[in-house]
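Step one of this worksheet: look at the structure below.
Heads up, one of the protein chains got dropped from this complex, but the rest are sitting where they should.
On to subunit A.
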(Lines give C-alpha, C1' and ligand atoms only; values in the text may rest on other atoms or scores of the structure.)
Protein backbone atom coordinates (compact mmCIF):
# COMPACT_ATOMS: atom_id res chain seq x y z
CA UNK A 1 0.00 0.00 0.00
CA UNK A 2 1.00 3.57 0.58
CA UNK A 3 3.91 2.67 2.83
CA UNK A 4 5.33 0.16 0.39
CA UNK A 5 4.86 2.49 -2.55
CA UNK A 6 6.76 5.18 -0.66
CA UNK A 7 9.55 2.73 0.12
CA UNK A 8 9.77 2.00 -3.61
CA UNK A 9 10.04 5.70 -4.36
CA UNK A 10 12.77 6.10 -1.72
CA UNK A 11 14.66 3.19 -3.23
CA UNK A 12 14.38 4.59 -6.73
CA UNK A 13 15.42 8.06 -5.59
CA UNK A 14 18.54 6.51 -4.05
CA UNK A 15 19.41 4.84 -7.39
CA UNK A 16 18.90 1.49 -5.71
CA UNK A 17 21.49 2.11 -2.96
CA UNK A 18 18.73 1.31 -0.48
CA UNK A 19 16.43 -1.60 -1.17
CA UNK A 20 12.71 -1.64 -0.52
CA UNK A 21 12.76 -4.26 2.24
CA UNK A 22 15.52 -2.46 4.07
CA UNK A 23 13.53 0.77 3.95
CA UNK A 24 10.30 -0.97 5.03
CA UNK A 25 12.10 -2.51 8.00
CA UNK A 26 13.72 0.68 9.25
CA UNK A 27 11.98 2.19 12.22
CA UNK A 28 14.16 5.28 12.61
CA UNK A 29 14.63 8.24 10.34
CA UNK A 30 15.42 7.89 6.67
CA UNK A 31 18.45 10.13 7.23
CA UNK A 32 19.81 7.58 9.70
CA UNK A 33 19.28 4.93 7.04
CA UNK A 34 21.60 6.84 4.75
CA UNK A 35 19.21 8.90 2.63
CA UNK A 36 21.35 11.71 1.22
CA UNK A 37 20.30 15.26 0.39
CA UNK A 38 20.19 14.43 -3.31
CA UNK A 39 17.97 11.41 -2.67
CA UNK A 40 15.64 13.52 -0.52
CA UNK A 41 15.23 16.12 -3.21
CA UNK A 42 14.42 13.51 -5.82
CA UNK A 43 12.08 11.80 -3.40
CA UNK A 44 10.11 14.97 -2.67
CA UNK A 45 9.72 15.61 -6.41
CA UNK A 46 8.59 12.02 -7.00
CA UNK A 47 6.10 12.07 -4.13
CA UNK A 48 4.64 15.38 -5.26
CA UNK A 49 4.33 14.13 -8.80
CA UNK A 50 2.71 10.84 -7.88
CA UNK A 51 0.33 12.01 -5.18
CA UNK A 52 -0.40 15.51 -6.44
CA UNK A 53 0.40 17.11 -3.09
CA UNK A 54 2.83 19.88 -2.26
CA UNK A 55 5.17 19.09 0.60
CA UNK A 56 6.54 22.02 2.52
CA UNK A 57 9.88 20.73 3.55
CA UNK A 58 11.98 17.81 4.58
CA UNK A 59 11.13 18.00 8.30
CA UNK A 60 7.83 16.11 7.90
CA UNK A 61 9.42 13.58 5.61
CA UNK A 62 12.03 12.02 7.79
CA UNK A 63 10.21 8.73 8.40
CA UNK A 64 8.08 6.57 6.15
CA UNK A 65 5.16 6.77 8.57
CA UNK A 66 5.48 10.56 8.81
CA UNK A 67 5.47 10.84 5.04
CA UNK A 68 2.47 8.54 4.64
CA UNK A 69 0.54 10.51 7.28
CA UNK A 70 1.44 13.78 5.59
CA UNK A 71 0.23 12.58 2.19
CA UNK A 72 -3.03 11.21 3.59
CA UNK A 73 -3.56 14.50 5.38
CA UNK A 74 -2.91 16.66 2.30
CA UNK A 75 -5.05 14.48 0.07
CA UNK A 76 -7.97 14.72 2.51
CA UNK A 77 -7.74 18.51 2.71
CA UNK A 78 -9.82 20.51 0.23
CA UNK A 79 -7.63 21.84 -2.58
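The rule is simple: a residue touches a chain if its C-beta (ideal position, glycine included) is under 8 Å from a C-beta of that chain, and two chains touch if they have at least 3 such contacts; residues count from 1.
One rule holds in what follows: contacts and distances are computed from a predicted model.
Selecting from "ABC transporter permease", "Quinol oxidase subunit 1", "Condensation domain-containing protein" or "HAD-IIIC family phosphatase", the unshown chain of this assembly corresponds to "Condensation domain-containing protein" (UniProt protein name). In the full complex, subunit A makes contact with the omitted chain through residues 29, 31-32, 36-38, 40-42, 44-45, 54, 57-59.
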